[in-house]
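I have a structure I would like to understand better, so I am pasting it below and will then ask my questions one at a time.
The complex is shown incomplete by one protein chain, all other protein chains being positioned as in the whole.
Labels A, B and C are assigned to the chains in the order they are written; within every chain, residues are numbered from 1.
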């Protein structure tokens, strides 16, 4: 039963598309809009939110109090962003996000999630052995730092506000944003250090 | 990682065999003996045990008290038969066997287990919804009959002694044995009714 | 359902393998599938996200584990379109030139009775326990926290209770709570004493711990 020879996945996809078009339910161009939108949801958006929070204490406060509204201020809103909660890293606590049961993510600020986030390995392991997973991914946390893993099991969508790296005093928001990767917004990495 | 194109399973098997032969660890003929033995373990053996238990009350008593010894009396012993326990069906209780974690079976009296017994479907479902599984397999049990599912989690190997069908008075052991299938010895079927 | 999708805490999985500069989609069919998932919501009567999630959870377990995310998306979406009579499986297989495996059917009797909790019962700081429940249908409380005790960190707005809405049942709004569990309460042998896991849980999934 499991060794069925499935039609190639591209052919299965085209079968659904062509069947919907032939039934008059879909116009081919309709798909383009959604594909375009998917490219507008990206971690660069979240990076700008973080950079602003690093430089503007009042914005940071608004972001922590109402993430959805603070992201919308910068134009980031939409599906999978109906209730955004920003998680503040501190020297004492590191935050990391997962969705063990599917692959929920805050699309408007993190983008569609990367493959590793959606695969069974990350989903199975990070809730149970986060330090080991982070270490394998290149982030060794001191045992003094508490790890808080956030399981995206309902409708809240999370983003991490990583610690601002040292040596970035006086940097512009744009320059700061360039230090914030998707991995940092998920919590499997820190913000990048400035390159000398 | 999961979509690896594995070498065909027959080629992988041959790779192991040829590597062991080239290392001088194995002579090709050595395998034949084990393959031959595998064909000697068969449900017809268990059927004979059941038929004898149906006709010889003292044997039945010995079988229930020490299944290993009673099977050995008829010449059925060997690997996966070191501690055999026979389970007696009654009008009030039906027994059914599974190994949820691998596929352990009493080889000498049941034979190597059939594919359906080793697949995830049976292993996952029969402990939790035995009545439904049995019904799907053609055995509808009255709600008045208790179901006892035996999970082969340690070294005990089980066989079921099904109820002797009506209309078999005076039958010889051989004739009775022909009514006992592997499915009946596992408990997913009853002994066959005599054909008119 | 106690299904394969509920992976949190399962042993036996290997390394995470991040890709540098991963594109939004790796292949065209993935982009198409994403868009088909979005537009299909319009063709499915009373479509909701819970029913959609469950359509993926119902995939054959071996297929689920092996499939790419967008193959899971296509399988779930198409299964719903076929189940609702919008598309026909035989027609799709003819078009695809081969087998097009669908998700397995919804279980009989998929929902367990949990009283509606439209008034939020809990506040920040409350100690709560997740019910030890095992419905055959959709549920969003991962198994690793069922039966476990935690503390409410945050009260989130009300959202549709997924267990009923996934199965065409009652649409009811309930608060969800960010409930923090000590990692050691979930997996005694692992983690640091200070490590925690926060799970976002509907009111109906919880009971008060009276101390």
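Simple rule for what comes next: a contact is a pair of C-beta atoms (placed from the backbone, for glycine too) under 8 Å apart; a residue touches a chain by one contact, two chains touch by 3 or more.
In this text the structure is predicted, and so the values were computed from the model without any measurement.
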item	value
Hidden-chain contact residue, picked from the options B:74, B:147 or B:163	B:147
From B:103, B:178 or B:192, residue that would touch the chain that is not displayed	B:103
Residues of chain C (touch criterion as defined above) contacting the omitted chain	1-4, 9-14, 57-62, 65-66, 104, 107, 112, 134-136, 187-189
Absent chain, residues of chain B that touch it	1-2, 4-20, 23, 25-26, 30-35, 38-39, 42, 83, 85, 98, 100-103, 111-112, 114-116, 118-125, 127-131, 133, 136-137, 143, 146-156, 183, 188
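Here, only the chains that are shown with their structure count from here on.
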item	value
Chain separated most widely from chain B, comparing mean CA positions	A
Middle chain, criterion being Cα centroid separation	C
Centroid distance [mean C-alpha coordinates] between chain C and chain B, Å	38
Distance from the mean Cα position of chain C to that of chain A, given in whole angstrom	18
Chain A residues counted as touching two or more neighbouring chains	1, 119
In chain C, residues with contacts to at least two other chains	14, 17, 62, 65, 68
